[in-house]
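The complex is shown incomplete by one protein chain, all other protein chains being positioned as in the whole.
Here is chain A:
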Amino acid sequence: MIELDNVAMSYGGGELLSEISLQLAPGSFHFLTGPSGAGKTTFLKLCYAALMPTAGQVRLFGTDVRTMDRDDIALARRRIGVVHQDVQFLDHLPVADNVALPLTVSGRDTLDESVNLRELLSWVGLKARADALPPELSGGERQRAALARAVIMSPDVILADEPTGNIDWEMSQRLLQLLVELNRMGKTIMIATHDLNLIRAAKGQVQARVLRIAGRRLQLAGADL
């Protein structure tokens, strides 16, 4: 689905990531960890073509991102759900419209999907907040709304960057639960987090691999947890 082949990424003078190779297989569950500033967010951005690698090759669904034009990238993103660390919405539209946004921009009829939308909102526990504006939501509600928005197109891959960064433990558990359920439905999941408790909690429920960024390299860190 997403393949990185000997990828390097440098900003200005310094190289942040180098010699990164990884293949995200369908249905896999990955955690991405590492000290803050190690390049977790950069790594995820490479995975949805928000950044172009400075060396090596990134392939999305079999296509080299360098050969994709902006429309190709837009189409690829409809198959990749992204939850940002600092989730952003269209603040002038209610939550329900924001969650349905990927359907709207891809020209799908939101009326046809209204049942799905309602189910999805109750699944993430935001049914009662459907008409609220995003700035009125709490941190946890924002994260769940972002997750709902990321999955409404039924994407193949879900990339989440510190999805539990600013919410309490109970809410983190709930969010993790949602991601685990999605994985059981066959979605590929990649979660960047530095919350080791979250990783431990997940390990009991799902076959998760833990990747670690250290010294600009990506390592498999499954054994020491």
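FYI, contacts are C-beta pairs under 8 Å (C-beta built on N, C-alpha and C of every residue); 3 or more make two chains touch, one makes a residue touch a chain; residues count from 1.
Basically, contacts and distances are computed from a predicted model.
Asks: For the chain that is missing from this picture, which UniProt protein name fits: "Glycosyl hydrolase family 16", "Cytochrome b", "Fe-S cluster assembly ATPase SufC" or "Cell division transport system permease protein"?
Replies: Answer from the UniProt record of the missing subunit chain: "Cell division transport system permease protein".
Asks: Looking beyond the chains shown, say which of A:L16, A:A55, A:L101 or A:A130 touches the absent one.
Replies: The missing chain is touched by A:L101.
Asks: Touching the left-out chain: which of A:L93, A:A130 or A:V206?
Replies: Residue touching the absent chain, from the options given: A:L93.
Asks: If the hidden chain were put back, which residues of chain A would touch it?
Replies: Touching the chain left out of view, chain A contributes residues 45, 49-51, 70-71, 74-78, 82, 84, 88-93, 97, 101-102, 104-106, 110, 149, 153.
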